[in-house]
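Report on the following structure.
The complex appears here minus one protein chain, its other protein chains still in place.
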Amino acid sequence: MDISTHTPTAPPPSPRPGQAENRTVRGATRPGDRIFLGLSRGSGIALLLIMASIAVFLTYRAFKVLPEDTGNFFTTFEWNTNVTPPDFGIAVLVFGTVVSSIIAMALAVPVAVGIALFLTHYAPRRLSGPIAYVIDLLAAVPSIVYGLWGALILVPNLDGLYGWLDDYLGWTGIFDWQGGAPRSLLTVGILLAIMILPIITNVSREVFRQVPRMHEEAALALGATRWEVVRMSVLPFGRSGVISASMLGLGRALGETIAVATVLSPTFEIKASLLDPGGGTFAQNIASKFGEATEQGRDALIASGLVLFVITLLVNGAARLIIARRAEYSGANA
Amino acid sequence: MKLQRMNRRALALGALAVSGALALTACGSDDTGDKNSSGNSSGAASAPAGNIKCDDAKGQLQAAGSSAQKNAIDAWVKQYTAACNGVQINYNANGSGAGITNFLQGQTAFAGSDSALKPDEITESKKVCSGGQAIDLPMVGGPIAVGYNVPGVDTLILDAKTLSKIFNSEITNWNDKAIAALNPGVKLPDLKIQAFHRSDESGTTDNFTKYLKAAGDWQYEPGKSWKAKGGQSAQGSSGLAQQVKQTEGAISYFELSYVADGMKAVEIKTAAAEPVAATTENASKAIGAAKIVGTGNDLALQLDYNPSTPGAYPISLVTYEIVCDKGNKADTLPAVKSFLTYIASEDGQSILSDAGYAPLAGDIATKVRAAIANLS
C-alpha cells in the first residue's frame, strides 16, 4: 500500500484520526453511540480475552502433566509420554527449532535483501513489476504445498550438495554426513528459507521503495556508483525495516509444522552434524506425536506448545520494539 | 448515493457467493469405487460380497485407531458399502492411542488398536459402555515384514541377532560378515545400511522390538516408542515404506501389505531349520498358536516371538477391534454389529490374505464370532 499517492490533496493522515472528534462526542449519550462504542470496545476486549485464554488453557493443561514428569522438562532427551510415569523433555525440540530457524534466516535474509534490491534498484523496470507481483503471490502459497514439494522434489535432489559439503567441510563435524537420506535439520532449514523468502522480500522491498529519492539522487550527483548508493543510503535507511521483516519470517519459521514434518527424519537426540538425520522441532513433534498420544501425552504436547507460544511471543515482542524504534528514527514518519 | 449503490452491490455479491456455495453442496458425490474396480492392485475387488447381512444398519459409523489395519479396513469397507449402501464407515487411521482415546470419549463406535486395552482403560470404558465394558476382539493378524531395498539382492536371510545389530547401528554396511554368513552365495554390495524406524509410537514397533528382545540381543526395553539411538525415522508404516522405496540400502519393518514394488521382504531364520518367508500363511501358523489372555468376552492374545514350529513366521502383529460388550449406542449398534459380523466371517477374513494380512483361524475365530453375536 503506497499511502502517499492515494491522498494527494488530503493532509497527511494523523496516526489517530478519530481522536479529534472524540472530545466532541465524549458528552454524547445517544443510545446508538453507546451501543456502537460498546460493540467495538467489546470486540477489542474479546481479542484480549482470546490471547489470555490461550495462555491460560495451555498452561492449565500443561500443569496437569508437568508434575508427573519424571525427567527434567528442560533437559531430558526423551519424549515418552504414554507410560506411567511419563518421561519427557524439550531439550531436543528447542535445539532443533532454534537451529533450523537460524539456518533458514542465514540463507533467506541475504538472498531476500538481494532480491529486494534487485527489484527496486537493479532490475529493468519492465521486469521488476511482474516479478514483484509473482513473489507477492508466492508468499500466499500454503505451507503444505511447500512440504509436498520439499519431500518429493527437494529431498531427492540434495544428495549432491550433501556429498559436496561432506567432502570439503566434513572435517568441521557440523557438515559430516553418514550417508543417510538427506532429511536432516539442514534440509529443514533450506526448505524454511525458501518458504520465508517471499515474505522477507516483500517487506524489504516496501522499505527500500520508501527510501527518500533525495538521498539517492544526492549520492548519485556526487558521483557514487550504484552500489555505493545502495550501501550508503538505501541499506542504512532500510536496516530496521529489514530486521523487522526478518523477525516476521523468523516467526513463521519457528512455528512451521507440516512442511517440517514432511522433510525431517525426527529422532530424540542432538547430533553435532546438521547433515545427519535427526532432531525435531516443537511444531513437528506435536503433529507427529499427536496420533498415538493418550490424554496424558496430549497434555505433554500442549506443554511443549506453550513453550513455543512463549518463544514466538518473545520474538514478536522484539520485532515490535524494533519497529517502534524505526518509527522514531525514520525520516518518512517525521 | 454512490456509496449506497456500492453497498448494495457488495450485498448482492455476498448473496451470490452464499447461494453458489449452497448449490455446490448438492453437486458432488462419494466415490463408490466402481470407476476403478478393475485393474486395481489390492485385489479386494475379486472377493465375494453376496453374504453380507445389512439388517437395519444405516447411517455414519465413526471409527478410529491403528494404522496397521488400515489397508484391511479399506478393503472391507469397500465390500461392505457395496452391499449396504446405507452405511458410511469412516475409519480414521490416526493411531491406536488416539483411537482408544476417541473411543473412551464416546466419539467413535469402535476403535482399532495394535495392543489390548490396559486395565485402567477397561475401567474407564465403563463410562461410555453403560452396563458393560470395552472388549478386545482380535480381528486382523499379520506378519510384520522386514522390507529392504538393496539393488541386485533378491533374497536375503537374516536372524534376530543380526537384525538387532542392524537396527542398533552396529552393522552398518550390507557387505558385513554377519550378513554374508547367513547368505552364502549372495553377492552383497558395498552399500551403507539405512535403517529406518517409526518416529511415532506404534504397536508395530512394540511387536518388532518384543521379537528382537525375545529372540535376538536387543538391549533396550521393548515398547511402542523406539528406544535405540541412531538410525533414521519416518511417520507411520506408510512413511517407512515410502522411504525404503526411495532410498537405496534402506531396511525397515512394516505390515506385509506395505511391501510393494521397489523392495523385498527379508526371510527370517528362526529356531527351526529353514528360514521363513513373510507370508500370511506363515504368520497364521504363529498367530494360531497364540494364547488368549483376556477374560470373558475379552479376547486379548499373547504371541510367541520365538517359535520353533517349522514355517511359523516369528514377527507378527494382531490388531484388535475394540467395542463395548454391552451398552453400545443404540443408533450405531446395528451398523457396528453388521459390519463386525461381516469382517469376522469367512468371507470377510478371506479377503485378508490378498491384502497382506493373515486370516484368523480355528478357535480364536469362533470365539470372536460368538462375542460379536452377543454385542448389545
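A few comments on the model shown:
Letters A and B name the chains as they come in the text, with residue numbers starting at 1 for each one.
The rule is short, and it goes like this: a residue touches a chain if its C-beta (ideal position, glycine included) is under 8 Å from a C-beta of that chain, and two chains touch if they have at least 3 such contacts.
Criterion: contacts and distances are computed from a predicted model.
Missing from the rendering is one chain, named in UniProt as "Phosphate transport system permease protein PstA" (options: "Molybdopterin/thiamine biosynthesis adenylyltransferase", "Iron-regulated ABC transporter membrane component SufB", "Tryptophan synthase beta chain" or "Phosphate transport system permease protein PstA").
In the full complex, chain B touches the omitted chain through residues 2-4, 6-7, 10, 21, 24-25, 27-33, 35-36, 40-42, 44, 60, 62, 64, 67, 70-71, 74-75, 77-78, 81-82, 88, 90, 92-94, 105, 107, 235-239, 241-242, 245-246, 258, 260, 262.
Mapped onto chain A, the interface with the missing chain covers residues 1, 3, 5-8, 10-11, 13-22, 24-25, 28, 30, 32-33, 35-37, 39-48, 50-51, 53-54, 57-58, 60-61, 110-115, 117-118, 122-123, 135-138, 140-149, 151-154, 160-161, 163-164, 167, 194, 197-198, 201, 222-223, 225-228, 230-231, 248, 251, 254-258, 262, 283, 286-287, 290, 295, 298, 301-302, 305, 308-309, 312-313, 315-317, 319-320.
What we mean here is this: only the chains that are shown with their structure count from here on.
Taken in their complex, chain B has these residues touching chain A: 94-98, 100-101, 192, 194, 196, 199-202, 223-225, 229-235, 243, 246-247, 250. By the touch criterion given at the top, residues 79-80, 82-83, 156, 178-181, 183, 261, 265-267, 269, 277-278, 288-295, 297-298 of chain A touch chain B in their complex.
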